[in-house]
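A short write-up of the structure that comes next.
In this view, the complex is presented without one of its protein chains, the others remaining in place.
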Amino acid sequence: MNTALHLAEPYRLLLFLVGTLAFVGFNAAYLVWLERKGAGRFQRRAGPTEVGYAGLLQPVADAIKLLSKQLIVPPGTDATLFRLAPMLVMAPALMCFVAMPFSDALAARPLNLGLVMVFAFGSIHVLAIMLGGWASRNKFAIISAARVVSQNVAYEIPMLLVVITLLMITGTTDLNEIVRQQGGGFWHWNILRLTANPLMPVTFVVFYICMLAETNRAPFDMAEAESELVAGAFTEYGGMGFGLFFMGEYANIVIGCSLATVLFFGGWQSPIGVWPGLFWFLLKLYLLIFSVIWVRWTFPRTQFYGLLNLSWKILIPLSLFVLVLSSVLLKFL
Amino acid sequence: MMPQTERSAADGPQETFVLNLGPQHPATHGVLRVKLTMDGEYITRAEPVPGYIHRMHEKMGENRTWAQFLPNTSRIDYLSAMTYTHAYVAAVERAARIEVPLRAEYIRVITSELNRLSSHLVWFGAFLLDLGGFTPLLYAFDDREKILDLLEGLTGSRLTYCYYRIGGVCNDVDEAFVQGTRDFVAQMRPRFGMYRDLVTDNVILRKRLEGIGPISAELCRRYGATGPVIRGAGVPYDVRKVEPYSVYGQFDFEIPVFPEGDCMARYRVRMEEMAQSLRIIEQAIDRLPAGPVMAPSVPRVLKPPPGDCCFAVEAARGRFAVRIVSDGKEIPYRVKLRTPSFSNLSLFEEASRGMLLPDALALMGSLDLVIPDIDR
Partner (left out) sequence: MINGSLREVVAGFGSLLTGMRITLREFFKPSVTVHYPHETLPIPGRYRGHVILVRDAETGKSLCIACKSCEKACPSDCIVVEGIKREGEKRKSATAFQLDFTRCSLCGSCVEVCPVDALEFSKEYNLAGTDKTRYTQIDLLKRVEAGKS
């Protein structure tokens, strides 16, 4: 599919705006369904089955439930920040899709600094959770928000180091260009680009772990550890405020997995070298999302210091080593 | 791994706050209130406040006849109901000098061990749920469902069996139960391998449990903690071996003991105990003798001779002992229940000093408390 969309610019942008909102909204809603069904299947049970065929209308029912609840702003909280925080979680997630190449022609704004933009916007949700926890004026929420900030800072570093490694190898921050470089067949994909760096699969694993930690997914979901801190940073939120946080988490997962697909698995390139396009992007994206769900339902939660130890003592030295190795190889080969 | 540091006065003025791990909390496995005095994330003092589910079983023992107390025994610790009934019934039999037929003893051992397995499976699932792993709970409950189906076919109840009677058991086992138990044993053994691969060897779980919550043997002795708590501290104390009762002396099984004293040791003790229970069940089913299941002449209105009598069993949580005092009437004078969870909980205050909250919760989970057992 190599046809560029020839439309007048405003119409094209409107189309992409609606499309992105629809994509993110649909994903946020139906990833919940996928997660619950997946969790059920991993646990030898059925997941939602009653509402709609195979529970497909369950997210609709959940959305209606959340919308019908009263949005309580507890007294003593900072009302502006309290209301602002959920919006600040959702909005940057939408922004990151501006530069994401869904296919050769389907990129809202193929920026040549696409990678930087995605990371810039992808870090804002941490601030939003901190705001939400702080504005809640609740002991548990503040502790949890502080943990989230600490966790995210710790895991941004190895993630960025890995991305810098990739940047050195690919030589560009334009996401579309990165995907184009991986054309031809799966042996060209960045994860198997062992000539540039024999530790590429390890690099992917580091990126994946960092992505899990950035999105507060199990096994790194200290922020929402129910058995200790009630609901963590979201304790005081009810109704659609909570719904937005929740949707924001799933939107972040989609961003993280899209980025992994683009950077490591060839984006919209096909594994057999023919018929590249949107279909392959979506397939790889959903396989990665499935693996994120798979990881969540398999492992127990790490302890907080274990989480930080993993980042500071294992992932950062490892990613630094990989960075140095690839730069050495790049210099001499 | 964070050491359990003692906060010295040189650290400056400490602001502690009180956090209530209230009666309603997912991690306390029942209605237990723990008043935590916390210094930031560290616990300086943990004061358990039991009593929210005190149902006066011992008082009821003074107002019911000997046989009427039987349903109460199942409800003291509902996960390990058979063993608790066993202790009470054996104490009364000892006092009234009633001889239980051999077949009934074997049936009691089989059902008690099945009950121990199902109790440990619940502990396993709930403990992992506390640590954030949701899936092994459902695998454990799937296995437990088979045990419950077996016992339901035998007794008619799934959780609070009122199956033992003074003098034997009330129903005989049928061929379906024997065959079902054999199938279950054959099917359950490979599952332990799966649990080992999925959970025990998992690096995240090991980091969560190794070195956490050390409880020394001396601490256990001071508070009277028994069961997997003391066996995880290196002391091979199991009532089935130390004071053999019923027909346990005729079976070949081991007592798993691990010396480290941390949460991982207690976890391993319970996992090994499950495997040993399967061994006992297998041997007992193979050697089940024929005969009656009820003693021939148990009086309808039982009046044991005056005096007091004690009987201890190894319940899933530790040593459960019943002491009955009779004054010759049909109603006991006193029924004293010594429950393991009460003693196991009492060391929590000392053991959790200076720990982080999630680690303290892991410690509480590894103690395997059932709150009704504490409050009776």
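Order as written gives the chain letters A and B; numbering starts at 1 within each chain.
Keep in mind that, in the parts below, a residue touches a chain if its C-beta (ideal position, glycine included) is under 8 Å from a C-beta of that chain, and two chains touch if they have at least 3 such contacts.
Just so you know, these numbers come straight off a predicted model, no measurement behind them.
Taking the complete complex into account, the chain left out of view touches A, B.
Per the touch definition above, the residue from B:G156, B:P259 or B:G328 contacting the chain not shown is B:G156.
Note on the undisplayed chain: of the listed residues A:A22, A:A46, A:L67 or A:A120, the one touching it is A:A46. Within the set B:Y42, B:Y88 or B:Y139, the residue that contacts the chain not displayed is B:Y139. Which of B:T16, B:T44 or B:N171 touches the hidden chain is settled by the complete complex: it is B:N171. One chain is missing from the display, and on chain B it is touched by residues 64, 67-72, 75, 135, 139, 142, 145, 149, 152-157, 160, 162, 165, 170-171, 194, 197-199, 201-204, 300. Within the complete assembly, residues 38, 40-46, 49, 205, 294-295, 297-299, 314 of chain A touch the chain that is not shown.
One rule holds for everything that comes next: only the chains that are shown with their structure count from here on.
A separation of 44 Å divides the Cα centre of chain A from that of chain B. By the touch rule above, chain B contacts chain A in their complex via residues 1-2, 17, 19, 26-27, 41, 128-135, 138-139, 142, 198, 202, 204-205, 207-208, 356-359, 361.
By the touch criterion stated above, chain A contacts chain B in their complex at residues 39, 42-45, 139, 143, 218-219, 221, 225-228, 297-306.
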